[in-house]
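Apart from one protein chain that is not included, each protein chain of the complex appears where it belongs.
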Amino acid sequence: MVWDLLITGFLVLAGVFGFVGSFGLVKLPDPMTRLHAPTKATTLGVGGVLIASMLFFATKQGHISAHELLITLFLFLTAPVSAHFLAKANLHGDRPEGLPQPEGSEWATFSPGTDTAAEALAETGDAPPLTPPEGRDH
Amino acid sequence: MEALVASAVAVMTAVGVYLILRRQTFPVVLGTAMLSYAVNVFLFATGRLVVNMPPVLSDTATGYTDPLPQALVLTAIVISFGMTAVVVLMALGSFIASGDDGIDLGEGRE
Amino acid sequence: MGARNDRKSLRMNLALIVILPFLGALLPGVLIRSGRSAAALGAGLATALAFAGVLAHLPQVLAGEAVATRIDWLPALGLSASFRLDGLAALFALLILGIGLLILLYARFYLARSDPAGRFFTYLMLFQGAMLGIVLSDNILLLLIFWELTSLSSFLLIGYWSHKPEARAGALMALVVTATGGLAMIAGMLILGGIAGSYEISAIVEAGAAIRGSSQYPLALALILLGAFTKSAQFPFHFWLPRAMAAPTPVSAYLHSATMVKAGVFLLARLWPVLSGTPEWFYAVTTVGLVTMLWGATVALFRTDLKALLAYSTVSHLGLIVMLLGFGTKAAALAAVFHIINHASFKAALFMGAGIIDHETGTRDIDLLGGLRRLMPITFGLATLAALSMAGVPLLNGFLSKEMMLEAAAHTPYLGNVWLLPGLATLGALISAGYSFRLISLTFLGPERNDYPKPPHDPGPGLWLSPAVLVAVVVTVGLWPALAQPLVSAAAAAAVGGDLPEVALKIWHGVTPALAMSGIALAGGALLLTQQRRLQRAGGALARLDAGAIYTALITTAESGARRLSEALHDGAMARALAALVLVAVAAGGWAFASAGIGLQTRPMLAVNPVVGVGWLALIVASLCLPLFHRDRLLALVLIGIIGLMVSVGFVYLSAPDLALTQITVEVVTVVLMLLALNFLPKLSVAEPAPRRARDAVIAAGAGLGIGALIYALMRRDFAAPTISGYHLENAYTGGGGTNVVNVILVDFRGYDTFGEIIVLGIAALVIYALADVLLRRPNLRRLMAWSPDQPRAGDAHPVMLVVATRLVLPVALMVGVYIFLRGHNAPGGGFVAGLVVSIALVMQYMASGLAWAEARQRFEYHSLIGAGVLIAGLTGLGAWFAGRPFLTSVFGYVHLPPLEKFELASAMGFDLGVFLTVVGAVMLALASLSRLSWRAMTDERRRGEGS
Amino acid sequence: MIATALTFAFACFGLALLLNLWRVVRAPGVSDRVLALDTMVVNVIALLVLYGIQQGTAVYFEAAVLIAMVGFVSTVAYAKFMLRGDIVE
Amino acid sequence: MRKLFPHPQLTLLLAVVWLLLVNQITLGSLVMAALLGTAIPVLTGPYWPDRPRLRNLPMIVIYLAIVLWDIVIANFIVARIVLFMPNAKLRTAWVAVPLRLTRPEAITVLAATITLTPGTISADLSADGRTLLVHCLHAPDPEAVLHDIQTRYEARLLEIFA
Partner (left out) sequence: MNHWIIAPVVLPALLAPLLVLLARNDLRAQRLLSGAGTVGFAVLAGVLLVQASAGGIGVYRLGDWPAPFGIVLVADRLATLMLGLSAALALAVLAHVIGTGWDARGRHFHALFQFQLMGLAGAFLTGDAFNLFVFFEVMLIASYGLMIHGGGRARLRAGVQYVVMNLAGSVLFLFALGTIYAVTGTLNMADLAVKAAAVPASEAGLLRVGAVLLLLVFAIKAALVPLQFWLPATYASAPGPVAALFAILTKVGVYAILRMFTLGFGVDGPAGDIGGALLLPAAGVTLLLGMIGVMGARDLGQMAAFAVIGSVGTLMLGVAMFTPAATGAALFYLIHSTLAAGAMFLVADLVRGQRGGLRLVPGPRMANHGLLAALFFAVAIGVAGMPPLPGFLGKLLILDAARAEPAVWAIWAAILVGSLLAVAGLARAGAALFWATSDAAVPEPSQPLALAGIAGLLAALVALTAAAGPVSGWLNAAAAALYAPAPYIAAVLGGGAP
């Protein structure tokens, strides 16, 4: 019964957040703000479903299912990256007014020729080689 | 359900046909992709529709859907993937070699 | 016994006689390096041998026997290599070979050193063989074959001086006209054969009455006559013949005296017993012959080119012969046969004479000639005798057969009128005499001139010997016609098919109507000569009338019409091709369905829950957005992504997890590929006019409705017979060792399909690689380097977050790949999906860190992966051979290593490994090849400082 | 109780899907649509897992795992395309 | 040993992933987990040129707990804004966060954390990798956001990625 309640709670919560995420996507006024809703709410929503599923299979069918953890982990790992990229895409499309300037530099998106990974990694001594891979012709 | 699937196949087919009748390579390629979706669902549906009876043998299963069309669709998906890849690159090649991505051969060829 | 065999062996087999010229055709080509003489000698040797071969049979033939030989060739068709030498065949064979020998001799001296003599003699021999084949064939299909061969070889001969436009045009015209007739004749012959039940001429002759009585007789007659008339240059198909005069003179002499044009006449004679004797025959053949005779003669009267004059005279004389054959009486047939010999002899001599004049004076225009009788006495003598024979002057052979013609005409009523034919025949003879006299007069008589293009003199004997021999025949037969009697009688007897009226060939038949007509003709001819000038003025317009011009206009129109039609249809419009396919499919499918109908639906529908409805809606909406929004190509790809997602989910819902996994993974790789390509392509499609879109929408809707209705009908009914997949469900575990039946079908029941499928994938990658390679070479490379992005590019090629995240994802994804691979046999998954998962993980590395970085870390060459994958799959399949089982027979077993749980090992896993490797190799090779393009394009860009 | 909650969750995620669809059809730019697709993917995963709970079977999890992975890749690909044109460089 | 286990933490992670995937802990699956956990890092070694050294395990746990809590809170906050706040009242803001973190892995974790937590999204990094651009959905006081990020997350990450 407790488990049932818990499962029910997770399901309801998940449903609400899932809805909120997509509702925000429709309701919020501009592309940057619209990014917020799905990245958080939907991710949590699906997380709730997954936890409910784990509990359900553990309690109802008696086998511990850990698949769901994997999916959850994966979503939590990737959602910020997707959001980051879409934010960059939004910036690139139309530089917003009132964007602060980074000290002594420029945002990577507006900075031609930038390779932040290359530069960030350069300090640790492993820049991606920027030589054409012609030599490795098959 | 059958009506939904049939209408989906119909719409996808129609959209695919509409797109392959365009005059540039890219929409045509999209059209072929749509057509392969349509035909994959069509082929799949020839095994008739069944819910929650995947063709994975188990002691608890109450029945199984027809596995053969599924296998055929898998083969078809893979093949059409290969074909799509080729046609995409050929469209690109044609664009690079001729400077426009029209699909018609047009006048003044050598 | 020995003696008999010996005697027989002296007589050459007819097939060998026919083959000899073809063998002879090879010699000139081989011998040409030894010079013209060797080539001519080689050809002459073959001709002489064949001639001797025919002569050897002659006694038998003159005795009224026919020599025959038969080799089955294509029995299913009734085509056999049957040859038969009877009188008619012998007459023609002797003409073909005899005059052929003379022509070879003449040609040896006629051709210039610069002419490719090897080719000439080869063509001539091919032609000779074809002609010989026609006359010796005893099977009409065989005859057709040789008939077409004469058209082809004469095409080569007429076009021999191919640098001359008129030679090319003449050759083409001759070919097309005679081929038209030949093709018509095929149909005619097939009808004959159909009625007779055999294609053997002897059998057809026997079935003559049945044929003439058949309802198809008029059609067959028309078709065959078309063949004969075109070949024999009968009006209105005569126009090709004068144009064929562009050929070297030996060719003209050969084709237009004894051979090519006589083929049609021969055919009429050959089929005379079968086809003649009906009003259709009489009017068609007689009329055409008559008109041709008059028309040819009239035009000849106005020509100034010697060869053209002779050509029209040939037309006229062929008309004469045809008319005689049309009469349908045996006497007329005999006259026709006799005139064939006579015309061949004097006309060949005249052509050669014309050639000599051309050769020695540099012109064939009689307006530029005249007065040659002293300068070229030999030529003068020979040509004059031949021309007088042509005019029908007594004591020469032309007179004899012309008399017989007039005699026959005198006894033949036409359209119920007894005067019409004799009158017109006399007119023909009159004009014939007229142009013959004109030829002699304008060329040789009159004053000598001082403006000949070349100083004229008689040629060496090499050139005059051949016409001399022919003129000897002209005179000999003219004086002693009885000498020709046996051959002519035998030939005529063979032609009319049996007994002949006792007609003796002699000079004096007493005072007959024919004699009077002859006299009128000669006198009239002389009168015409005196009225030269006046005549030329009056007839100039007439002479310019030319069916050939009509033909040329016709063929030009046909050609340009064909070109317009063909190019309008095949203008490279893709949409037309596809629309045709769609429309035909809808129409034909509708027809096939409607013509049989359908029974009631037998399966109940599955219930729908609302969430499924939402998925369906998403699918439909995204699909319908596609035609509306597709011009924004990126958006179109996003929409495709949605559709793919919904289809995958649909598969999951409808119990097809394997399909879902495959669909969704394939989809993302496809999107990546398309994005890679879209980088170069325009980002926006052109707008198309609304009517076109509306039309396409209608077509598309038709296709959609058709397919939708079809699948709906199929889903709502059961299989008409139990499906074979029941067996798969029953045997997947016991026989295939797996519980995922779909996978067992893929790697076992239908592993062969999968083998083909991975090969498709491998090939796709190779094609892509090869194409990318081409695009990376000049001239494409230049265009590639000149390319620059058409949209502003953000900075930051390799954002940190992505780089870090994907590096973590890679090993995890590999793990997932291994997992999906291993469980595939028993649960959704398998080598293909696993391969795609691994590929996607690798693709992420490319996207995050770049091509160079990723390739520098690549462990295996993708080519090798593909090769190894296909090989592993194939060799796994071949392994079964060692157990004596067929390709792809699988084995599986359960292994139990004590501390571990029991696990399964199956050869199908080896096969699936091959699938896995191929997929990874193929996907990666394709992506890497595409990426390399933009890499090359962008290095240049980088050098210019990254765009903006 | 769980059944009711399941129905509720189904309804929520179903509605969410509809909203995503709306955003796909009516959006000012491609990036919003990509976001909508990305969200759709996650909602679909949720629906799949819900369906698994409802049917009491774990057979649909692989699909969910792969959809998660693949959704990420395509979102990144679309975004990178919008940013750079060239998604592999 | 280093050749065999170029990346012990990864090995462990992969072994766990395998067990999660097969969803069972048996001898067979453990053996397989060990095998794959060993093989895959060797195979993918080149893709991991530089391995972050993670220290301070308790701090990792604390950090994860904080983030998890913040995610839940973040969602309630965002849900409230989405559902009840009129768009006109929204106070969006851009915040530039100067970074003390230098390791790419650390920056990535920080950026991800920011995105998953209350009303913020890390939108870009500066070209020199020293400043993070953050977008706030509703931040009447952007300075507070900056402060939160620096003290709540970055400080801890500095300890973890020492």
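Going in written order, the chains are labelled A, B, C, D and E, and every chain counts its residues from 1.
Basically, a contact is a pair of C-beta atoms (placed from the backbone, for glycine too) under 8 Å apart; a residue touches a chain by one contact, two chains touch by 3 or more.
Quantities reported herein were computed from a predicted structural model and do not represent experimental measurements.
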**Asked** Which shown chains does the hidden chain touch?
**Response** B, C
**Complete:** Given C:82, C:780 or C:806, the residue that touches the chain left out of view is C:780
**Message:** For the chain left out of this view, which of C:49, C:68, C:145 or C:210 touches it?
**Reply:** C:145
**Asked** Of C:719, C:733 or C:892, which one is in contact with the hidden chain?
**Response** C:719
**Message:** What does the interface between subunit B and the hidden chain look like in terms of residue numbers?
**Reply:** 16, 20, 25, 28-29, 32, 35-36, 38-40, 42-43, 45-47, 68-69, 72, 75-76, 79-80, 82-83, 86-87, 90-91, 93-94, 97-98, 103, 105, 109-110
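The rule we apply is simple: only the chains that are shown with their structure count from here on.
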**Complete:** By label, the chains that touch subunit A as well as subunit E are C
**Prompt:** For which pair of chains is the number of C-beta contacts greatest?
**Reply:** B-C
**Message:** For subunit B versus subunit E, what separation do you get between their C-alpha means, in angstrom?
**Reply:** 39
**Asked** Whole-Å distance, subunit B centre to subunit D centre, using C-alpha means?
**Response** 22
**Request:** Would you pick out the residues of subunit B that each touch at least 2 other chains?
**Result:** 52, 54, 56
**Prompt:** Using the touch rule from the top of the page, what residues of subunit C touch 2 or more other chains?
**Reply:** 637, 653, 657, 678, 793-797, 799-803, 805, 809, 812, 816, 827-828, 850-851, 856, 930, 935
**Interchain contacts (touch definition) - all pairs** = A-C, A-D, A-E, B-C, B-D, C-D, C-E
**For the subunit D and subunit B complex, residues of the former touching the latter** = 55, 57, 59
**Prompt:** Okay, in this complex, where on subunit C does subunit D touch?
**Reply:** 610-611, 614-615, 617-618, 621-622, 625, 632, 634-635, 637-639, 641-642, 645, 648-649, 652-653, 657, 660-661, 664-665, 667-668, 671-672, 675-676, 678-679, 789-791, 793-794, 796-797, 802, 809, 813, 816, 820, 827-829, 833, 837, 840, 843-844, 846-847, 850-851, 927, 930-931, 934-935, 938
**Request:** Report the residues of subunit E in contact with subunit C in the complex, numbered from low to high.
**Result:** 10, 13-14, 17-18, 21-22, 26-28, 31, 36, 40-41, 43-44, 46-48, 104-105, 107-108, 111-112, 122, 125, 127, 129
